[in-house]
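Taking it in order: structure first as structure tokens, then the write-up.
What you see is part of a larger complex, with each chain still in position.
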Amino acid sequence: MAKIDTILQDLIIANRILAKEEVVDAYGHVSIRHPDNPKHFFLARSLAPDLVERDDIVEHGLDGQPVRDETRALYLERFIHAAIYEARPDVQAVVHAHAEDVLPFGIAQATPLRPVIHSGSFIGAHVPVWDIADKFGDTDLLVRNIDHGRDLARSLAGNNVALMRGHGFASAGRSLIEVVRISVYLPRNARALQRATQLGGEIKSLSKGEIAARAAGYSPYSSETWRAWQYWATKAGCAQLLTRPDEKHEHKH
Amino acid sequence: MAKIDTILQDLIIANRILAKEEVVDAYGHVSIRHPDNPKHFFLARSLAPDLVERDDIVEHGLDGQPVRDETRALYLERFIHAAIYEARPDVQAVVHAHAEDVLPFGIAQATPLRPVIHSGSFIGAHVPVWDIADKFGDTDLLVRNIDHGRDLARSLAGNNVALMRGHGFASAGRSLIEVVRISVYLPRNARALQRATQLGGEIKSLSKGEIAARAAGYSPYSSETWRAWQYWATKAGCAQLLTRPDEKHEHKH
Amino acid sequence: MAKIDTILQDLIIANRILAKEEVVDAYGHVSIRHPDNPKHFFLARSLAPDLVERDDIVEHGLDGQPVRDETRALYLERFIHAAIYEARPDVQAVVHAHAEDVLPFGIAQATPLRPVIHSGSFIGAHVPVWDIADKFGDTDLLVRNIDHGRDLARSLAGNNVALMRGHGFASAGRSLIEVVRISVYLPRNARALQRATQLGGEIKSLSKGEIAARAAGYSPYSSETWRAWQYWATKAGCAQLLTRPDEKHEHKH
């Protein structure tokens, strides 16, 4: 399978996983940077992620526009992806979504979202909250152009996740598998923190050292990481698209 | 497809979507105004929305009665629809439902329901709470006649949603797609507000300017709106009923 | 269909509905009084409700014992049913279950469970909390004999529902459809009250007059009641067992 075909097939899997895990619904999207051309990235046309297939994927440039003639409607908020790829050469994949249980932390800012469970460590020690109104005043809250996108990317800075007030979040990863994993565990970590806060008393968050230890040990194609990707794809009904041979037939040597 | 057939098929889809998204269960209903006769509207006979088919839809007048001989049982609360269509010429579609997570805001009135997430903006800046007991004293809480319906419509006034204390809500839209969207995101917005309230501190609601900016940009048949309708219909298992060609085959020019 | 066959088939439907609606899981049970012999009732043998079929149903007497030779294991807590039928000649059907969202109200007794939504009205104005420890001290909390059952029935008195501290609830209805409806809406009413309490401020419960008005209007075989039964049976995958012709073919006169 050609490298580009593998990547696009992985992107379809990522779309299906994010839908099945309720990170996205009709809205939200996931992209991957072009492996050979860092100034391009792949993102579906305007379509619910669960319905995305191969011919729905469109190659975009860092201005957020399609690099070839395109007559189909595109995601209004494709500038989230463009601006993050522009600002962050280390980032290979981006998710934007509205996962419900993350939203309260962008609305009630008394409780900063932070990792409290080990699987949430990849959101990073600091999760900034970006408010589009700070710079742009009253808008429809959508990241409709590259200026909006760049302002969001500035807020994200070197972090992995930025909350978007009253809207959702953007997450950035070093690989597609990593950004999906961050995005799936972000709501879970949010729920654990929400409920721990309700119980009262001191909250034991992950220490900076723990967050660093986990980040250091992370490899996107380790057994542990693949295990989740394989499981999620199976749950989402697209195990047949997996681009790596089943571990049942994979040996260590 | 004749215009009236398209509308009735859309109404069936709306019934299925509202059931799948758990806005309605055995109870709750959705109607659409007759496109050629504003004094009539279409609403199913007394049946769980998920089970509604073409021959279950009954044409009603603004008195809440069927316009033709009808021997089957009708929804007791059809007067909600009749009275709102009577009072609001701008309204083309109405939903009444008991979506669980909206209920607390009609019971505990210390926290007014208001938009806190962008997808919740369409509920509007003000969501009145109607209490049937204020005018009618002890009842079974059902909107059983046109007087009840008119009192609810007065409380709704020019807003998009009225909560009904201890019962549910009524929502009114400029199109069927809009009223379904309002009704699906209303519980989500309620949950986000509920959880943000639990986190404590200041709640950042959408500003009036943001709500207005979103309302101004709304178009019931935009790519973004259709994307959700198509996705929800697919989830609800009735994609084959969609009355608009798949965007895969739709070009902009 | 003979009357007894109809009743047993309805009882199977009730078992499936309660499982699908997550009122029961592997545990919990539903019974119906014998229509011709008020000293007998029908209840499954020890089996998860979702798996109950016709030949799993056992006829019991008011002592909680099977009226015919029975070699299969029976529900340990069949005495809940026996004692309620014994004490309450008006009761035709009984449910015992552990529905999760009802449990907090038996554990934290500061907030009495009461109807706050119209569909919850049938739990009645007063929901006593029975604590087996009050009379029997340290037990395994199970209603293992007729003495336990009678103590619970005394606590239930003339009400429709009794909570069982740290365990679940028992509900009693004038018909099978009614007791299923009470049991399905009990957790929903509990959740609405729980969340309303979190929002703070005054809670508007249903008034006694409203509860009475709803009880007065209730008929187990009305269109509205049947609508839910038909819908729930369809969801539970047993619409084919419905013992009443589809309303599509039912005319009022």
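Brief remarks on what is shown
To keep things simple, chains are lettered A, B and C as they appear, and every chain counts its residues starting from 1.
The definition used in the following text is that contacts are C-beta pairs under 8 Å (C-beta built on N, C-alpha and C of every residue); 3 or more make two chains touch, one makes a residue touch a chain.
As the structure is a computational prediction, the values presented were derived from the model and not from experiment.
Counting every copy of the one repeated chain, the full complex in this structure comes to 4, with 3 of them shown.
We adopt the following convention: only the chains that are shown with their structure count from here on.
The copies chain A and chain B differ by a rotation of 90 degrees on their C-alpha atoms, rounded to the nearest 5.
Put simply, the C-alpha centre of chain A and that of chain C have 45 angstrom between them.
Averaged C-alpha coordinates give centres for chain B and chain C that are 32 Å from one another.
Within chain B, residues 197-198 each touch two or more of the remaining chains. Looking at the complex, you find that chain A touches chain B at residues 25-27, 46-48, 50-51, 55-56, 71-73, 76, 98, 100-101, 103-111, 131, 133, 137-142, 165-167, 194, 197-198. By the touch criterion stated above, chain B contacts chain A in their complex at residues 116-119, 121, 188, 191-193, 195-207, 209-210, 212-214, 216-217, 223-224, 227-228, 230-232, 234-235, 247-248, 250-253.
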